[in-house]
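Of the protein chains in this complex, one is absent; all others appear in place.
Letters are used for the chains, namely A and B, taken in the order the chains are written, and counting of residues starts over at 1 for each.
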Amino acid sequence: MSDERALPLPNPGPRPAGEVEELRRIWAAPKGLRFLTVINNNYIGVLYVGAAFLFFVLAGILALMMRTQLAVAENDLVGPTLYNRLFTMHGTVMMFLFAVPVVEAMGVLLLPNMLGARDLPFPRLSAYAFWAYFIGGTVFFASLFVGWAPAGGWFMNPPLTTEYFSPGFNEDFWLLGIGFIEISAIAGAIEIIVGVLRTRAPGMTLARMPLFAWAMLVFAVMIILAFPAVILATALLELERAFHWPFFTAEAGGDPLLWQHLFWFFGHPEVYVIFLPAAGMVSMIVPTMAGQPLAAQRLVILALVATAFLSFGLWVHHMFATGIPGISLAFFEAASMAVAIPSGIQVFAWIATFARGRVRLAVPTLFVLGFLFIFVLGGLTGVMVAAIPFDWQAHDTYFVVAHLHYVLIGGMVFPLFAAFYYWMPYTSRFPLSERVGRWVFGLLFAGANLTFFPMHVLGLAGMPRRVYTYQSGLGWDAINLASTAGAFVIAAGVLLFLVDVARRFRMSAEDNAGDVWGAGTLEWLPGGNYSNRSIPVVTGRYPLWEQPGLAKDVEEGRYYLPNAPTGTRETILTSPLEATPQVLMRMPVPGWAPQVAAFFTAAFFMLLTVKLVWLAAACGLVAVGALLHWGWSLDPPPLPDAVDIGGGIRLPAYASGPTSQAWWAMAILMLTAASLYACAIFSYLYLWLVAPGTWPDASALPRSSYPVVSAVLLVASSAAFGSANGSLARGATPAPAIAAAIVLALAGFGTEFASHLAVDPRASAYGAVVHLFVLLGGFFVAVAVVLAAFAMARRLAGKLDRVRRVTFDNARIFWHYVVAQSLVGLLLLHGFPRLAAP
Amino acid sequence: MGSGLHALRIAAGIVLWAVHFALVYGSTAFACARGAAAAVPWIIGSATVVAALLAAAIAAVEWRRREAFESWLASGLAAVAFFAIVFEGVPVLFLAPCA
Partner (left out) sequence: MRPACMYLTGAAAPRSAARDIDAPLVNALHGIQSALNPQSPQASAIAELAWLLIGGAAAIFAVVMVLAALAVWRHPRWLGSRNAIVIGGIAVPMLVLSGLLVHSVTRMGGLTDRGDASLRVEVVGKQWWWRVRYLTASGATDFETANELRVPAGSSVEVALASDDVLHSFWVPNLAGKLDLVPGRVNRLRFTATNTGTWRGQCAEYCGGPHALMAFHVIALPVADFERWAERQRAPAATPPPPAFTAHCAVCHTLRGTPAGGDRGPDLTHVGGRIALAAGILPNNRQAIATWITSSQHVKPGNLMPSFRTLPAVAVAELAAYLEGLE
């Protein structure tokens, strides 16, 4: 309750007729076949959640097949080949096609309304991410039916997954398919970061931001930092499989453990990537169900951020049994224990919130309580396996299977079901049935515990994971049978849930069931596809509780932007910390480009998997064409006049530079690139540490004139781009300077490329990693050149001048980034071996 | 660029933790691989003391401005970093290096 409540409403007077109708028309979803081009978050969000849930069900069916096989000892229902594919696909699909996408989907669905925005800042990017994921994921899953499914485990450890031990397409499906789906996850993460930081309702400072938005912000930043590691790892393994670059082959100086480092550097944060948004959902549901603000909100925010960064120091706890020196392991044990504390804070904050209020035991509450039970148990077994000596027994046994399912089912699936029940009235005309919901909860809760609790015992009684069968007489039989029974109880619960969804879910943004829980946050304001009629000023953490009459005022257009002044889709860009209105952002309307691009990107990767190189290349070209077509429509012409959004605020309808959303997206993309490059540097140093013998001495290195010339050319290209910037600012054409920059950069890269021609990437890990850097350097230079050429083309088409310059600015900052990155590469490749030579 | 400065201050504790972590892990791996086990306790010990003191200092400085949420968060994160750094330094007191 702050003083700001007393402020006058921005648009106190009555509004002209027809504004709502216009909003409705502008934001209407396309009809018929053109519905496929829909980009509004309400629709993409629901499609996204639905697709992710489909994969949950499919992966669950695979689990049922496994549990059926393991119901009795020495069963011969499923042989090793199929079983190995089943557990590989179960883990992969659950992690990559269900868990990460579904929370990203919940973000797409909920965030704009929760933040008081009309949509996410890059709706076409959401659509692209969704379609790429859905098409790619479906093809990936279908690989099971034609015998092409991977069988290397969801962690894909080489050397088992190298071409020698796993010939055929199967493992390539994992590497290309998952690598590609990770790219889609990164696209979604960029969208979420910019959305959370730049499209919050005026007055919604960071301290007032809903916990779910905080969690999604942390989630997205983690994706940006962690996922490049697995993308690099899959690239290395694919290079080894396809071209025999020996990153992981010990005889040539590679090391299988390099894969594990990269994979788990991604893989452990991944667990928190999944858990934190779920915790964010719980932090939204608990206050509503207790009728009380969340206790210790600041501590909970601190806990979210602390979990995120500590989770980057845990990865070796998946490698305790690999023979790494004890003291190195101990750092990771320490970090693994430290990370338990933020979870403790959250658990006690939820308990305290319950204690402060009157708790309504509706179905979402039941799922939250179930979550507490299962997740606390999973967290405690997590501390157990963090104790290294204990892990030497528990690692890779059913104890860990139990632990991880307690953490993921408790920490993610139960909150998700709570969220489905809680937010169903937000997106559907009818809420789900409370009566059926209690049964769903009961079945899932009993089933999950019956399935997974006995596995703790099973693991300590000696049963390893990933075995397609086991011998009778080791004391495992009865436990396995109980576990299998539990799996079918879970299945019954999910089935019942689906039946209820089929009966009750009728999608509607406009005519939804609404605020049935009496919640306090903005997503429960009445609205439509355009989100809210007008964008409210927020003065506290729970605006609907603290600002009486808010819903009515919003609905009658008394707040900001009650209409569509530029005649198209638009939302307000606000400042990242204080959420002060800065720009009226015009937003795109539906079109085919994102869907076409997504389809052909997916086709490119999948055809590459089955080695149809030419067809893949053709699809790749179409995808690039669609992306360029899409890019061409970005950066619409500036409007001459500022637009009145009410309250005496006039916002420019155009922005370039750091205020624009595009600049932010590019900055985050560069952070992703930097993370990828850092992982490559780690790989280089790691391989050197493991097998210094394959490193050449100084005399065998390229002459030092090569890197010097390359560096001079690259710096000169940056300078040329800088002068292009000067020209543009003066109103002159930047094209000649850009052309010069392109030539200089290509020459700089060419010099570096030529300097390593004598090294064979197949001969040793040294050769492989050097050529990896050449490849990465070439890739980044190529992207920068395309962006620069694109800016030139826009100049020629009259779409680039001293005001309208977003594409140019993005090309420019990326250009400088690529030059800086290339200079680091030169130092590493030419400087480091000279420094390290004995 | 006020928000950039804020972001840097919030991230200070995190960055410190990350640098400490990379340093102790990287130098230990290097020392063990190249037969310099004797140096390990000294490297870890000194890095831990320096990083912990810095984290404590950041936490204290930001705590004085805790009325602003960003400062409160920066202080809290530096405090978490402090404990994590100390935690990660503890094992060196109990373990033989490189065994």
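Here, contacts are C-beta pairs under 8 Å (C-beta built on N, C-alpha and C of every residue); 3 or more make two chains touch, one makes a residue touch a chain.
On a predicted model such as this, the values are computed, not experimentally measured, just so you know.
**Student:** Touching the left-out chain: which of A:36, A:142, A:351 or A:827?
**Tutor:** From the options A:36, A:142, A:351 or A:827, the contact with the absent chain belongs to A:351.
**Student:** Just to verify: which one of A:334, A:494, A:537 or A:653 makes contact with the chain not shown?
**Tutor:** Counting the whole complex, the residue in contact with the absent chain is A:334.
**Student:** From the list A:64, A:139, A:207 or A:384, which touches the chain that is not on show?
**Tutor:** The missing chain is touched by A:384.
**Student:** Mind listing the chain B residues that contact the chain we can't see here?
**Tutor:** Against the left-out chain, chain B lists 83, 87, 90-91, 94-96, 99.
**Student:** Under the stated touch rule, tell me which residues of chain A contact the chain that is not displayed.
**Tutor:** Residues of chain A in touch with the missing chain: 73-74, 76, 79-81, 84, 151-153, 157, 159-160, 165-166, 249-251, 254-257, 295-296, 299, 321-323, 326, 329-330, 333-334, 337-338, 340-341, 344-349, 351-359, 361, 369, 372-373, 376-377, 380-381, 383-384, 387-397, 457-458, 460-462, 464-479, 690.
In the analysis below, only the chains that are shown with their structure count from here on.
**Student:** Touching chain A in the complex: which residues of chain B?
**Tutor:** Residues 1-3, 6, 14, 17-18, 21, 24-26, 28-30, 32-33, 40, 44, 69-70, 72-73, 76-77, 80, 83-84, 87-88, 90-92, 95-99 of chain B touch chain A in their complex.
**Student:** Which stretch or stretches of chain A touch chain B in the complex?
**Tutor:** For this pair, the touching residues of chain A are 205-207, 298-299, 301-302, 305-306, 309-310, 312-313, 325-328, 330-331, 333-335, 337-338, 341-342, 575-577, 658, 685, 689-690.
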